[in-house]
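Let me give you the structure first, and then I'll get to my questions.
The other protein chains are all here in position, but one chain of the complex has been omitted.
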Amino acid sequence: MIPTSFEYLRAKNLKDALKAIGKNTKVIAGGHSLLPLLRFRLAQPDTLVDIGQLQELKGIKQAGGGMKIGAATTYRELLESRELGTLYPLIAEVTEHIGDLQVRNAGTIGGGLAHADPAADMPPVMLVLDATFLLQSKGGKRSVAARKFFKGPFTTAMKPNELLTEIQLPAPPKGAGMAYASFEQAASGYALAGAAALIAIAKGMITRAELAFTGLADTPFLAPAAAKLVGTSGDELISQVAAAAVAGVEANDDIHAGPEYRTHLATVAARRALTQALERAR
Amino acid sequence: MRLDFSGAPEIAAPPDEVWKRLLDHEFVASVAPGVESVEPIDDRHFKVISGFGVGAVKVKFQLEVELSDVNPPKSLKMSAHGKAPGSGVEVSTTLEIEPLPPNRSRLKWSATSEVRGTVASVGARLLKGTAKKLTESFWDKFAARVGERSK
Partner (left out) sequence: MATLFGSGIKRREDPRLITGKATYTDDVKLPGLLYAAVLRSTYAHAKLRKVDVAKAKKAPGVVAVYTGADVKDKLDTVPCAWNVPNCDLKVPPHPPLAVEKVRYVGDGLAMVVAESRAAARDALDLIDVDYDALDAVVDPEKATQKGAPELHKEVPGNVAFTWKVAGGDVAKAFAEAPVTVEQRIVQNRLLPTAMEPRAACASYNPGTGQLTCWVTSQNPHIHRFLLSVMTKLPEHRIRVIAPEVGGGFGSKIPGYPDEALVSFASMELGRPVKWTEDRSENYKVTIHGRDHVEYVALCGTKDGKITGLRTKVYAGLGGYASTAAPGIPTILHGLMYSGPYTIPNIEGTIYGVYTTTTPVDAYRGAGRPEATFLLERMIDLYARKVGLDPVEVRRMNLIPKEKFPYTVATGLTYDSGNYQGALDKALQMFDYKKFRAEQAKGRKEGRYLGVGVTTYCEICGLGPSQVAGAVGFGGGLYDSAIVRVYPTGVVRAYIGAKPHGQGEETTFAQIVGDEFGIPVENVEVVAGDTEATPQGWGTYGSRTTAACGSAVKVAAQRVKDKAKKIAAHLLEANEADLEWKDGKFAVKGSPDRGKTFGELALMANVAWNMPPGVEPGLEATAFFDPSNFVYPFGTHICTVEVDVETGEVKILRYIAVDDCGPQINPMIVDGQVHGGVIQGLGEALQEMAVYDEDGQLLTGTMMDYAVPKASQMPKVETAHTVTPSPVNPLGVKGVGETGTIASVPTLVNAVCDALAPLGISHIDKPLTPARVWAAIQHARGGAK
């Protein structure tokens, strides 16, 4: 339980941090994903760059009709933000699922997303909300859609010299309802399968439907099948869409759940999330 | 923990070309993720140092690689015995090259891995997907590169 030795650098500001990161460095904020890996010596960086204290990376702001969240904002700060809770109640709902009180006190939204655990709760939320992630490096900044960010287990579109600095959320569509349903693995609390849904309606008809999964496959993903709900009243189609959304997906297999059960749970989670999102939209 | 994966990528090159590349350890190393050094002992045995992992996870293995059942330009067995502090891995890969006339091939590979120690006991939840991705992308990349070089 003792990591290999490393240099520890507490960045004074963002510029400082961007200068320090690169090959054989790891960025640490809350540390909840990284520390176990360090202690098992499954990660052996030369330098840890601590960005947890950077005020530049903290905070939740209104922007246009949407919001911007600093990457080093803790889960607890997300839960405490009334504005965020009003505009995106789903984020608060899902955040309550993450870890326990201590984890939420120190863990950060950006850290969790950058870690890209394929069974984490927050990525599918980012997918259905169509968030954009701001990535910065010494050389500049670029934006990557959440939908193009998650590339595989623990693998993202970020380059080694880039830092996730901000999560940008567009205004939720008018008349939108959102929901998340998941089945937790009893030991880790990570999702065996989980689904986030967003449904917007106008005059009783669905105008937009988004559905994303976590835990099911090697990376969280958006299910295009949800689009079939658009232009309908939902209800009877939801079960079909839930099943179609997971069809052909190569499901994870581990000691906790085989692919068949996982796929089944994902279908149930999708149905429950879509149904609840629709109810909330109404 | 036992892991079995297989694949059969198509290669835009004839079997002879694919065979040549398979035996070219420098080429193979350039395609493999994380290889730091390859030291040939003879034309069938190699010492390799390679980091494996995704995201924050990276474990550096010392591998002893052996080629056997060499049957040019058709089939080959590649075994690797790897050690890392607290972990170990054995990978046995069989490779078959099928001609796809006129000028292409199919590389049928199947790999059986046995993972021991920390990596097995800590990574049960994630090992399979990660290892699969690494193995598949290695052979897919090999297939693509051989095709490119052959153009």
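Letters are used for the chains, namely A and B, taken in the order the chains are written, and counting of residues starts over at 1 for each.
Keep this in mind: contacts are C-beta pairs under 8 Å (C-beta built on N, C-alpha and C of every residue); 3 or more make two chains touch, one makes a residue touch a chain.
Please read these numbers as outputs of a predicted model, since none were measured by experiment.
Colleague: Hey, which of A:Phe133, A:Phe183 or A:Phe221 is the one touching the hidden chain?
Modeller: Considering all chains, including the one not shown, the answer is A:Phe183.
Colleague: Hey, which of B:Leu22, B:Val115 or B:Ala143 is the one touching the hidden chain?
Modeller: Candidates B:Leu22, B:Val115 or B:Ala143; residue touching the omitted chain: B:Val115.
Colleague: Need a quick check: the contact residues on chain B for the chain that isn't drawn.
Modeller: Where chain B meets the chain not shown: residues 1-2, 83, 85-88, 114-118, 120-122, 124-125.
Colleague: In the complete complex, the non-displayed chain touches which residues of chain A?
Modeller: So the residues of chain A touching the missing chain come out as 1-2, 4-5, 36, 40-41, 183, 185-188, 192, 255-258, 261, 264-265, 268.
Note that in this section only the chains that are shown with their structure count from here on.
Colleague: Once you find the CA centre of chain A and the CA centre of chain B, what distance in Å lies between them?
Modeller: Chain A and chain B have C-alpha centres separated by 32 Å.
Colleague: Of all residues in chain A, which touch chain B in the complex?
Modeller: Touching chain B: residues 26, 33-34, 37, 40-44, 115-116, 118-119, 152-156, 185, 188, 190, 218, 252-256 of chain A.
Colleague: Within the complex, which stretch of chain B touches chain A?
Modeller: Its residues touching chain A are 53-60, 85-86, 118-119, 122-126, 128-130, 132-133.
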